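First comes the structure, then the notes that go with it.
Missing here: one protein chain of the complex. Every other protein chain is in place.
This part shows chain A:
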Amino acid sequence: MIFLTDIYLDHAATTPVRPEVWQEMKPFLDGTYQGNPSSIHRFGREARAAVDAARMTIAESVGAGTEEIIFTSGGTEADNLAVTGAARAREHEGRHVITTEVEHHAVLHACEQLEREGFDVTYLPVTADGTVRVETVQQALREDTILVTMMYANNETGIINPIAEIGECLRGHEALFHTDAVQAYGMLPIDVASLQVDMLTASAHKINGPKGAGFLYVKKETTLHPLIFGGEQERRLRPGTENVPAIVGFGAAVQSLQKERETRAKTYGQLVAHLLTTLASEDVPYEINGIEEKRLPSIINLHFPGTSTEPLLAQLDLEGVAVASGSACTAGSFQPSHVLKAMYGEEDPRVRASIRISVGFGNDEDQMETAAQAIANIAKRQRKILTEN
């Protein structure tokens, strides 16, 4: 049951669909438009036109050509297509892949699969500020490195990597460069040429679009192996009938994002600042995980010394405040965040006493105040109980 007073601060997990996005999608779900884009008849042409329009909007949003956008089912599939698809296509040129310890599991587990297939993967460390250093990448590069994959902004901390600098450092090297921009896309202006990336992942449901659509930007003349096989859709890199309603929604979400990205970033930054001010006035000790200057405005990861993540999340939920931590296992239980572990080390108390707060569409200052008070009360209470025991 969701109450009106419930406060959603988990926009890094998924975001609500905006009304203007739903308006665009509706005719593709209510029977108004029902065609398959591959069909040659008028029904098919309507659907194809809608997919093409979305592709155009999305390509423009990252400075790409329309033939460089491959629609997928979401970020995970796009990451998998980029990582395994590029490595498998280039295995005769080399078998070394570079990534980082703090990637999303869509990249990490795809890399583990490559290792099972005989590839050699280097997992680069990050500094305590959460970023990968360009020199670290430079040093890891080998002659047989065929792929470097590195997220633009981290989903747990919001920390932004120097992707353009890394892209510059990779210039002249044979390795392909992929970045997972799922979190960054909604907050930072993106231009694939100035980032010097060969592949880039984004997802619709993280930017107020529907679940079920994502894209992989694939630079012209880059060869990938597909993950699945079938028809001619998406230049055979992603066969299967297009998810037309979701792609239409994705396009609408990007259109709205392109108009508002800067104001959104500013607003969300202010909301997070308001939360921090309230926390400070409530006299609850906290620390920001990662470096403040290199953080997306919408995501913040906070350490509350003396508390414990699991009960913190549960009790906040019982109070109607939805926040998150790293990730859960298949049995729903808390797994210490691999991101915080990489930043601070396995034994650091931050790993077991931190939460992620991510703001977005629908949040306002009142909510931030209420949420901060709830967080402060619960954190203080737990700190008291846990330190007394």
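Convention: a residue touches a chain if its C-beta (ideal position, glycine included) is under 8 Å from a C-beta of that chain, and two chains touch if they have at least 3 such contacts; residues count from 1.
Assume contacts and distances are computed from a predicted model.
Hidden chain, UniProt protein name from the list "Molybdopterin-containing oxidoreductase family membrane subunit", "Malonate decarboxylase beta subunit", "Iron ABC transporter ATP-binding protein" or "tRNA-specific 2-thiouridylase MnmA": "tRNA-specific 2-thiouridylase MnmA". Remark: the omitted chain is touched by one listed residue; of A:T136, A:Q270, A:S308 or A:T370 this is A:S308.
Within the full complex, the residue among A:A49, A:A193 or A:A328 touching the omitted chain is A:A328.
For chain A, the residues touching the absent chain in the complete assembly are 1, 308, 310-311, 313-315, 317-318, 328-335, 382, 385-386, 389.
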